[in-house]
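Shown here: the complex without one of its protein chains, the others still in place.
Up next, subunit A:
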Amino acid sequence: MELDAKIPKGALEDKWKHYKDTVRLVSPANKRRLEVVIVGTGLAGASAAASLAELGYHVKVFCFQDSPRRAHSIAAQGGINAAKNYQNDGDSVFRLFYDTIKGGDYRSREANVYRLAEVSADIIDHCVALGVPFAREYGGLLANRSFGGVQVQRTFYAAGQTGQQLLLGAYSAMQRQVALGNVEVFARHEMLDLVLIDGKARGIIARNLVTGELERHAGHAVLLASGGYGNVFYLSTNAMGSNVTASWKAHKRGAYFANPCFTQIHPTCIPVSGDYQSKLTLMSESLRNDGRVWVPKKKDDPRKPTEIPEEERDYFLERRYPAFGNLVPRDVASRAAKERCDAGYGVGPSKMAVYLDFRSAMHRYGQAEAHRLGIAHPTEDQILNLGKQIIREKYGNLFEMYERITGENPYETPMRIYPAVHYTMGGLWVDYELMTTIPGLYALGECNFSDHGANRLGASALMQGLADGFFIIPYTIGNYLADEIRTPKISTDHPAFAQAEREVKDRIDRLMSVQGKETVDYYHRHLGKIMWDKCGMARNARGLQEAISEIQALREEFWKNVRVPGDANSLNPELEKAGRVADFLELAELICIDALHRNESCGGHFREEYQTPDGEALRDDEHFAYVAAWEYQDGKNYTLHKEPLQFEVVHPTQRSYK
C-alpha cells in the first residue's frame, strides 16, 4: 500500500488554513446521528470527547481507570508550550515549529509540526477559559518559563502540576457534555479489540473490568487516544496501567505502526533503588531552568556533594554544550549523563546517577530577593534562605516528592538523578488528518507517531494531546464522516462483532488456562531488562539481534508458564496485566526490528555504530529520511512501508546545541 500522508498543497503556513477552508462539513442535523468511539481519557481523548460532543456528535469514551480524571496525562509536571511570544523574546509560530523539527532530529513531518505550532496559542486561550489556574505574574498576566532545546520562554505552567490542571480542565469540559447527554463514559473498561466492517473501523470489544463481561460498542468512527508504550521497558515514568493494547490490537487489524524504536529516555528521574521497584519517578525538566547537572571531576570521589568544591566539579552539560547548557534536549542530556556514569564518574550507592544542584540558583534568587526587600548586607545564610523560598514557590511539590521517595532533603543536598524511559515518539502511523491506515480509525496524542520525530521536546506532549483533541480532530473527522451521513446506526449484531468478541474470549481463556509457575510481573520485569540493556539509551546491531531472539524465547515461555490467578468473570487485575504484557511481548520484537533496520543515530535512537567523533548522533539523511511504517503480517514478519520525509522549509543539518 502506498502511504499517502494527504498533506495539503501550498506554502507551509497556508496548508492548515487552506485545509480548514475547503474541508467537507457535516451539518448539525447529521452530526446528531453519528456516533464516535474514543478510547482513552487523557488530554487527547478527553479534549476530543468534549469538542466532538460540543459539535453535536454522540460520543462513547472508555478508560481502564476508575474515573476519566486519572489518565496518565495527569502526571505531566513541567508545562505546555505555546507560541504566544508574551515574553517579547522573539518567539513565533515559525520558531516553535523550527525548534520542534530540530529537536526531533529531522524525523517528523513539516506540515504536521507547523500546524501544531499554529494551534498552540489557541490551546492556552481555551484552557484559561476552562478555568485552568496557570501561574501568573503580579500584574495578573500569564507567566512563562524555559524548557530544553529552546532559547525562548514559551512554556506555560501550573507549578509542577501542569498536566493535572490541563487534564482536569479537559475532563471538566467532557463532564459538562456527559451532563448534556452527548458523552457516555465507560470507566473501568478496557478495549481488547477493534472491529472492522467492510474494511472500516466500526467499533470495539471492551471488557468491563468489574464484571469481566465482554461488551460490543459501535461507532461510525473510532479514535484511539490510549497513550504511549513506555511500559514495554517495565520500569518507566508511566503509570502502572499505561499499556499498548489498544494500539497493538489496531495494529494487528491493519493499522501500520510507525517508528516504534523512537523512544524517549528522560534525563532527570529518581534513580532505581532496588529489585522490588515498580516504577520510576520523573523530576520535571523545568528543574533544569535552575538546576545545574554535575559529577565530581575525580572518579569514585567519596566526599559528600556539598563538600566538593566548585573547581572539582564537572558541569558536563555546560562544558559540552555552552550555547544551551543544562537546557539541551532530553536525548542529548540523557546520553551525556550515561557517558559520565559509564566512564566511572557516577555518584550515589549505585554509581548510576549524577547530581542536579540548585545552590547557584538559590544564591542568585536570594540576592535578588535581598535587594528587593532592601536588605543592605545580607549574610550568606540569609541569601540562601531567601533563595530557598523562591525555589519552593517554583518547584515545591517536586522537592517534596523527591524527599518522600529518597528520604533526602534536596534544599540541602543536590538531587541524584538518572535517565529513565518516559515517552514514546513512535506510534500508530497517521496521515495529516490523524487517520491511521484503517479508514475511520484515528490516533491522537502519544499513541500516534506524528509530531515529535525521533525526540520530543519538553512541554510538547501536553501541547500535542490538546491540539489533536481540541483543534484538529474536530475539523478532520468531518471529512470522513461527511461520507457516513447515510450510514445508519452501526449494529453490534454484525458477524464482525461476534467474531472479534470470540477471538477476545479465546485469548482470555488461553491466558487463564496456562496455570504455570511464574507471575505476570516476572515476565514483564524480564522483558524490561532485555529492552533496557539492548534497546535502551544506546543500541547496536549485535545486541538488537540478541534481544530479538531473547524476546521470542521469553514470549514462548510466557504462554507456557504464566500463572493468572482468579477467574475471568470478576475484577482480576492480574488478568488485565497478563493481557497487556502479552502485547508488550509482541511489540518489543517490532521495536528491536525497527531499531535494527535504522542504520543511523537520530534523537532518542542512538546506534553505537553511527556517531560523530565527539559522540553525537550521526544521522544518515540520504538513506533514512523516512518514516518507517510497519505492517503486521503474522507476528513473526512485518512489512516495511516508507513515507519519505520532504523538507521544503527547514534544511536538515547536524543538530548542534553547542
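Criterion: a contact is a pair of C-beta atoms (placed from the backbone, for glycine too) under 8 Å apart; a residue touches a chain by one contact, two chains touch by 3 or more; residues count from 1.
Definition applied: contacts and distances are computed from a predicted model.
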item: Choices "TonB-dependent Receptor Plug Domain", "SGNH/GDSL hydrolase family protein", "Succinate dehydrogenase / fumarate reductase iron-sulfur subunit" or "Branched-chain amino acid transport system ATP-binding protein" - which one is the UniProt name of the chain not shown; value: "Succinate dehydrogenase / fumarate reductase iron-sulfur subunit"
item: Contact partner of the left-out chain, one of A:K15, A:H58, A:H72 or A:R320; value: A:H72
item: Touching the absent chain when the full complex is considered, from A:S92, A:S172 or A:T492; value: A:S172
item: Hidden partner chain, residues of subunit A it touches; value: 47, 50-51, 54, 65-70, 72, 74-75, 84, 86, 122, 124-142, 158-159, 161, 163-165, 168, 171-173, 175-176, 178-179, 185, 187, 210, 237, 239-241, 273-274, 276-279, 281-282, 400-401, 404-405, 407, 470-471, 474, 519, 521, 563, 565-566, 570-571, 573-574
